[in-house]
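Take a look at the structure below.
All protein chains of the complex are present and in place, except for one that has been dropped.
Now for chain A:
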Amino acid sequence: MSLEKVIFGFFVLLAATLNFGFFIGDISDPALHNEYELFAAVVVNLIATVLKFGDRTQIGAVHLATSLVADLQLIAATLAWVYATQISGAGMTGEATASVVSLSGGALLANLVSVALLVIETVSFNRR
């Protein structure tokens, strides 16, 4: 068991679970989607991305790509949230919440792919 693998798996999974936690619930109900959870999801996703830097293998490259997609989606969700709360002046309406949550839903998909890759890597790992 290597600590590096533990940390890597931990962050990849945590990114997916936090993302899922934020996403779950009625898509247009602001009360069901906590902004702290979105914040945590963004931070953990960024860390997971950096952890995937510099891996030259094919699977490592796909890992990095999925993480970058998740980052992009989550940052877009954050920007939508910033627009709703700071710029539009209307606050978190049902529509605004829906757009934030649906963007994070896209990130969730990417994160699920990431987890799937992690599982595949683990299963296909044979002691050499």
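Assume a contact is a pair of C-beta atoms (placed from the backbone, for glycine too) under 8 Å apart; a residue touches a chain by one contact, two chains touch by 3 or more; residues count from 1.
The working rule: contacts and distances are computed from a predicted model.
Entry comment: the absent subunit's protein name, as recorded by UniProt, is "Trk K+ transport system, NAD-binding component", drawn from "Tryptophan synthase alpha chain", "Succinate dehydrogenase", "Spermidine/putrescine ABC transporter permease" or "Trk K+ transport system, NAD-binding component".
When the missing chain is restored to the complex, the residue among A:12, A:51 or A:118 that touches it is A:51. Interface residues of chain A facing the missing partner chain: 35-36, 39, 43, 46-47, 50-51, 53-54, 56-59, 82, 85-86.
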